[in-house]
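A single protein chain has been removed from this complex, and every other one stays in its place.
Up next is chain A:
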Amino acid sequence: MADQFDSALDLLRRLNPAHTSKNLSAICSLIPAEEENLLASVDQPLSVRRCKKSGRDYLLCDYNRDGDSYRSPWSNEFDPPVEDAELSSERVRKMEVRANEAFDVYRELYYEGGTSSVYFWDLDDGFAGVVLLKKNSSSTAARGTSGAWDSIHVLEVVEGGRTSKYKLTSTVILNLGSSGEALGQLDLSGNMTRQVEQDLPVDGDEGHVVNVGKMVEDMELKMRNLLQEVYFGKAKDVVGDLRSIPALSESNRDKATHREMINSMSGMKV
């Protein structure tokens, strides 16, 4: 039922985002028929698995899952193996390999650590993909604070003649925490989603990786600024709106004095 699905998303948008996985499980137990849809639609922090063949880490999501197995972008193999696995076409896999190499560089340049994975698959009139980036920071490293960043960029590419249409939906899950004697407990967690569509000229399959790379890079820059604004600007402002450190009678008096001054100055001009 579509309205149950909508209700579930609506509810998840209001419940504590730090517990999305737990709440999602609970909702699925209420409406098991929507489970697959919900798991596919709700972004959760990514899990990491070690690729048995290459020894490299990769990220798990619904886009590299088949049944209970996950495909490694490094080996192109499912773990545990899937007998009748459907793999991407040779052409799309080739782009996927290139994109994984490119985003591995991107990850090192921006995240200086963490894990990245890119998955591409065929569509009738193009291809689709997901670019995943994850990093956790421990509390010892950063002033008694801890954090986790998960980027999930879902893209769809409709191939045309000289240009292709790129549709990108990006979610960043950012969970931060701090605790201490003076502060007590502080948890600042959440997720934000943004979408962008662009028609871009493409020069061969390498051009697709370049275009996707640029779009994801621009989107992450935009979202990082947005997160900074909401987490450290907005949230702090709301606390200040709830309670004022200076006495309100004083700040009201200051405002009145200020107003009087402006009035008398404008009076002088006239």
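A few notes on this one:
Keep in mind that, in the parts below, a contact is a pair of C-beta atoms (placed from the backbone, for glycine too) under 8 Å apart; a residue touches a chain by one contact, two chains touch by 3 or more; residues count from 1.
The definition used in the following text is that contacts and distances are computed from a predicted model.
The listed choices are "Ribonuclease P protein subunit p30-like", "F-actin-capping protein subunit alpha", "Ribosome biogenesis protein BRX1 homolog" or "Transcription termination factor 3, mitochondrial"; the UniProt protein name belonging to the chain that is not shown reads "F-actin-capping protein subunit alpha".
Although one chain is not drawn, the whole complex shows that of A:53, A:91 or A:194 it is A:194 that touches it.
Counting over the whole complex, chain A has residues 1, 3-19, 23-31, 35-36, 39-41, 50, 55-57, 62-68, 82, 85-86, 88, 101-102, 104-116, 119, 121-123, 128, 135, 137, 141-149, 154, 156, 167, 169, 174, 176-178, 182-195, 209-210, 213-214, 217, 220-221, 224-225, 227-228, 230-232, 234-236, 238-239, 241-245, 247-249 touching the chain that is not drawn.
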